[in-house]
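Removed: one protein chain of the complex. Kept in place: all other protein chains.
We call the chains A, B and C, going by the order they appear; numbering starts again at 1 in every chain.
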């Protein structure tokens, strides 16, 4: 009924005593997420929001058997936090922090090669939610409902738009994964689509892409080999001028690579319907 | 009839146009070693000692299908040469060069983790020889003869001593491996002993150790679990004073670790006979 | 932050790379002095974009007079929207050959990539398109940096084997720009090999990751003030906004890069032309909205503004109140359409209407409204 995350996932929050970390931990708890601990250097031994706080992730994992982490630490410390989680044996690492230097993330990606069991989502992403069960990150549970649509997106707010519309139309979601818009990130469209393919409860798929990079094209290649999912894709930034970097999101196009057109064509070639606006998605998915 | 190396191994020599590299390549060829190429940056496209010379190991491997390499380049370039060989897909890398900085070798060891198929012998070692078939390195073939004794040693000249004595007594060798005396090196005693255990043609084993480190102890632990090999061990440096570094070989003892006594006791506990001088080894092996 | 050529060269020189003798000139007199000091010079416009040669931004000067005239012509020139603040006067080189060498982020590989080509001095994107085999590539491990044997391999691949050693030495220095300065691009094109066999940076591009600005305050202090391009973008940066200037007349504000880009698409689809991209990030506090509106209203071309806020957690009524306050503080009279969602979105829409602001239920509806209102020229 979900990928990556469900009600049994044992979650820690890195940076739980911070403002953001604390606020969203409460939201996660409200949905029923099994938050088993938090970390905050120097605050080990205390408790916060009803869970124990540890100095290090290693300590938290040892004491609680946590297997997932949500990272809410400031950008200068976020890359280190990801590596700490992986080294401590966390297998699902969700990094919400935005503004992490690209070189930090390139080093992190290489570091993670040493931990093949660890999956990173983000950074600079809204995280993921399995409606009605659990979430790690900041996707508002209010706009989601349990169901069979898998949703994967590079954009935060567009995800919310689409989830809202799906929920309003009675089309619940199996899991919603915001993979983030940074140029160097963890799980890709393709990785997440593969997981949805294997989840028997997911029957529909929505992909929300963006200009820049070739990740959408790679997912389309996978879907072109045949998929049991009814899929709709949407690409934002089709009218963005060439060579302009659209925000920290790193959406930038150079030459013919990474344009909205190339991505839309890739999906069409794969037999995936392409929506012109997010408003069209629900209708096309039925 | 051998471990690691036989007449079919396809060998390149890195630094073939150097004085040492050239001289020992000829010795290797004389024994029948299948030397298929050499490398020497800037000399690609020429030939030397009857084999083609390439600029890079990658080129040599591509053109000749080489799977082993002997490295005879000067110390400042040796660590890079080892990594180059591994990255090019060479699976048996024998580094003869002495005087490589320890930090270089520590970095090399970590680099090699990315190439689990690659085995490094050395550096600062005499290499290995499968008598009558092939050699990579500088062990004089004259003092060896084919047979069933596996010989593994940290010392170059002591290896020659013992090989000579074995050959003179009619006890041939399956393979002789000089693993080198540096503090940070490739294959260990234990690694080589494991290979000899698996080689049905090897029936006897001689280990020539040295003070410093715990590699002999680790090999003894393995042998203590039961071995089909009739084994004799010898440790040099038993009278070396504590805390003195005996040559670049890095033999140094601190506290109780790495002493000749601890090594000898480990072997005795494992049921391995311990020789007091190298002269005693042949007699004890019979 | 894209450094100017002379700034990039100063950084490369600090990494041990040889650069030609050169002097910055802010006026024709200084250019004349530079000639007196250096002899024949290239007078080069300092702007953080490529293509300045074609735009007339580089002139050779073989006399003080020519130097003076070149500076006169170039300083103040507009190159792709950048007003040239100063020129760099650089001694002419005795060029034997020109090579391309550069690092950039390879997004698909999630790694840095070294590009090396014997076809230096040309636009590398053009080379990549016309003869991709002329560019050798290496993805160095980000912790190790490029290794000697990797650099030798890539030099031979690029047909530059005879220069393998000096190139390896140079590339290792250039690579330091990545860990030491968070370079996203570090490029030397052309890398000049002189007839004496020296290897010298003929031109240099260096882009430092804005996300890592906190690690490189020194760079910003030394160079930041000169990097003024588009005045709205500069102002937006000061106010901490993610803002990109575009050509149209409808100001756009959104929260989240994806939503913001999607809003551009919708406006364009409805027949309008966006004046900017402006992402105000999560939430939508009155203060931030006010800052964004202020920057957008600086642009006299703007005829109306569309705000598209998806309130994941933010309450609609609060967003509405914030927008109203911002508009009132700025005494804004242009058409304003606000599309928002979230808890209490209906209350929010009510507040907007009461204050004369057009609410929209969907982004598409809102886009159509703003296009219609700006066409009608309301508020002008």
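Here is the rule we use: a residue touches a chain if its C-beta (ideal position, glycine included) is under 8 Å from a C-beta of that chain, and two chains touch if they have at least 3 such contacts.
Nothing here was measured: the structure is a model prediction, and the numbers come from that model.
Just so you know, the chain we are not showing touches A, B, C across the whole complex. Check C:37, C:62, C:144 or C:238 against the missing chain and you find that the one touching it is C:144. Residue B:208 is the one among B:53, B:192, B:208 or B:232 that touches the chain missing from this view.
Here the missing chain is touched by one residue of B:69, B:130 or B:153, and it is B:153. The chain not shown here is touched by just one of B:46, B:103 or B:268, and that residue is B:103.
Check A:4, A:57, A:158 or A:285 against the missing chain and you find that the one touching it is A:57. What chain A contributes to its contact with the hidden chain is residues 41-42, 44, 55-59, 77, 80-81, 83-84, 87, 107, 111. For chain B, the residues in touch with the chain missing from this view are 27, 75-76, 98-107, 109-111, 126, 138-140, 142-143, 153-161, 164, 181, 183-185, 208, 210-215, 236-241, 244-251, 254-255, 258, 276-279.
Hidden from this view is one chain, which touches chain C at 141, 143-144.
Following the convention adopted for this analysis, only the chains that are shown with their structure count from here on.
Between the CA-based centres of chain A and chain C the separation comes to 28 Å, rounded to the whole angstrom. Multi-chain contact residues, meaning those touching two or more other chains, do not occur anywhere in chain A.
Residue positions of chain C with contacts to 2 or more other chains are absent.
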